[in-house]
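Every protein chain except one is present and positioned as in the full complex.
The block that comes next holds chain A.
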Amino acid sequence: KMSLSAKEKTLVKTFFSKVSGRVDDIGNEALSRMLTVYPQTKTYFAHWQDLSPGSASVRKHGKTVMGGVMEAVEKIDNLCEGLRNLSDLHAFVLRVDPSNFKILCHCLLVVLAMTSPEDFSPETHVAIDKFLASVSLALSEKYR
């Protein structure tokens, strides 16, 4: 199980507090990209009317996802405990194949690189990459 150093946690918290005002847009962009670049992910959203980038459903869900990410930032010292409810949700209700976590994390990194080029240094990149991987792990904890 990979752990984040104190320095990495600080980098993650600092970065996300800087972008906290834009999280809704970030969520929308990341999700829009995921559905466009990895069309197989659309299978989880067959119940939506409109899966196009920036649609109302996509925007709303992007906001939900980023809410989860920001919650994870707050609970960075204990992700498995802190994200217990989300973990249950993903394991027993949503049952999203865990390979998709990697896909969404990648799309999120693309959006962060695009919109915060100055702040997305290599050191910040590795810290966030590790953080998102830890979040994904926490979310898939109860799968089996």
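Things to note:
Here, a contact is a pair of C-beta atoms (placed from the backbone, for glycine too) under 8 Å apart; a residue touches a chain by one contact, two chains touch by 3 or more; residues count from 1.
Just so we're on the same page, contacts and distances are computed from a predicted model.
UniProt records the chain missing from this view under the protein name "Hemoglobin subunit epsilon 1", selected from "Hemoglobin subunit epsilon 1", "V-type proton ATPase subunit", "Large ribosomal subunit protein mL53" or "Deoxyribose-phosphate aldolase". Checked against the hidden chain, the listed residues A:R22, A:H125 or A:K142 yield one contact partner: A:H125. From the options A:S57, A:N100 or A:T115, the residue with contact to the unseen chain in the full assembly is A:T115.
Between the chain not shown and the residues A:V37, A:A56 or A:L94, the one that touches is A:V37. The chain that is not drawn here is touched, among residues A:P53, A:G67 or A:G82, by A:P53.
In the full complex, chain A touches the omitted chain through residues 32-33, 35-37, 53, 106, 109-111, 113-115, 117, 120-123, 125-126, 129.
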